[in-house]
Structure formats: structure tokens, C-alpha cells
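Heads up, one of the protein chains got dropped from this complex, but the rest are sitting where they should.
Showing chain A:
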Amino acid sequence: MDYIDYYKVLGLERNATDEEIKKAYRKLARKFHPDLNPNDKDAEKRFKEINEANEVLGNAENRKKYDQYGKDWKHAEEIEKQRQQYSRQGNSGASQGFSGSGFEGFSQGGFGGEGGDYSDFFESLFGNRESGGRQRFRGQDLQASMNLSLRDVFHTHKRELDVNGRKIRITIPAGMEDGQKIRLKGHGGPGANGGPAGDLYIEFHIQNDTPFRRQGNDLYSTVPLDLYTAILGGEVLVDTFDGKVKLKVEPGTANGSKRRLKGKGFPVYKQEGSFGDLILNFEIRLPEHLSEREKELFTELKNLRQS
């Protein structure tokens, strides 16, 4: 951490005005700018020094810090201790002169090369800055879609996807909703300049080819019921999503009446063992193609009710 006299770098006296600093920087920057001196390592080094000097002296606040601590840099140990104490306090509260992020107008996208863009001395005063070359960009997020059936998402299962030639094995949790998206971190487009890859978003389209209607975690279905069981009561075998259950029918069950079967609905997303309900709608079917005898008996019933 060698002390750098930024005033000397810019060829200025310590009492130089802001205008003089600006002028000196512009003059030297034009002379040593790496883009104007390609492949000239000395020019690159000089430009870094000039740029660093300008970052410090060209900003009133930073110049004040430099004037305060830079001159007495032999007390760096004490300054360092202060800074560490500041860090331990969680970077909260009032500034003690070493704000790691209080450096406005810092130029991004420097010139790389050996030793980064700024000296150790600079970083000790103003914090460790992102430096050392071109800006890194996160890769693009990619979008994909996948078609599944309602039966597919009744159970948690694994699927293999081909993304840009890479095989990715993903777990599809039971209870996935139609239109739901999942994010696969880092499986998107590659980053630029060494930046991280983007994410892959997969949207699920769920087709329902079952007799059940899904609403949230609940399932709905219609149960046909013959007239006699509806009137007299009895037992019916009912389809649920994963099998059949025997159901007791109360005598006098009306057309359109409903029955809720708790826990026989759809799995709740990411809540293992938790299910919605199955709501059954009874639809009473009237007997067709009545025989003469049946007609007689229905007539007898009718007369019985009217008498």
C-alpha cells in the first residue's frame, strides 16, 4: 500500500482549484488514454494513476478524505482499525470517513490489465471497488413451456428436459396449477464477459382429460343415481381421482344434491399428504322404456299419493 501523491500525479499544487484539477486531468487523460495508446503498457499505467487521482481530487468529498488521511498515511494502521470497527458495526449509523460505497461517479468498464484499475492505497481509503475490466452481464432469462395432463400432476414425479442440448432433470411437484411457472436458476442464456447465466422459466399447461373438474385443490364430479336408490336409499360405487369408493345414499336424495368427500380431491401444491375435497353432484336418472307392468305400478303409486 504505497502512498500515492495524487497532486503530483496530476502535476498540481495542493491548493489547486477544482478547475485546475479538471483541466490537468483532461490534458493528461488525452495524452495517456489507453484507447489512444493501444498496446502501450506505460500509457495504461499512467492513465490508471491519472484516473485514480481524478476520482479522488475531482470529488470534493473524496478530496477532503484524502487530504485528511492521505497526508498522514503512516497512521494507516489506526485508520484501518477504525474502518474494521465500522465494518463490525454492520455499516450502519453515521459515516466515520470510510464509506465503502460513498464514491459517486466511479467509472465502470476500465481497462483490465495487471493489478486491477485502482491501487491498494486507493482501495484502502475508499473501499474495495468493482474493477478490473469489462462489465459483466447476466445471461438472458429463457422461457419454455411444457404440456402435462391432470393425471401427470396428481403425483410428484421427475421429467427430463432438453435445454440447449443439455439434459435437465426436474421434479414436478404434485398439485401444479395450469399456467404455473417454475424457475430453474442458471439454466438460461449464458452470461457475457464472464457474467452468470440467466434463469430458465418453464410454464406448465395442464390439460384435463378426466371427468373431474378442478377448482383449486377441490375436484367436482357428477354421480348418476337411479330413481329407486334416490328414493329408497342404498349404496353406490363412486369414482374418485385415484380409485373407487362405496358411498351410502340416504333415502330421499334429491336431484342436484351434493356430497363432499374430504381429502379425496387434488393434492395441495408442495404440501405432501394434503389434499382438497371431492364434491359429488347427484344426478337422478329416470327409468326409460317402461313396461306395461311398470307403468301400472307407477300409476298405482300415483293414485296412492293422491288418495
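Keep in mind that, in the parts below, a contact is a pair of C-beta atoms (placed from the backbone, for glycine too) under 8 Å apart; a residue touches a chain by one contact, two chains touch by 3 or more; residues count from 1.
The criterion applied here is as follows: contacts and distances are computed from a predicted model.
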Chain excluded from display, named as in UniProt, from "ABC transporter ATP-binding protein", "NADH-quinone oxidoreductase subunit A", "MerR family transcriptional regulator" or "ABC-2 type transport system permease protein": "MerR family transcriptional regulator"
Contact partner of the left-out chain, one of A:Pro173, A:Pro190 or A:Gly234: A:Pro190
Contact residue for the chain not shown (choose from A:Ala16, A:Ala43 or A:Ala144): A:Ala144
Residue numbers in chain A that touch the chain omitted from display: 26, 29-30, 33, 35-36, 38, 51, 107-109, 134-135, 137, 139-140, 142, 144, 163-164, 189-193, 200
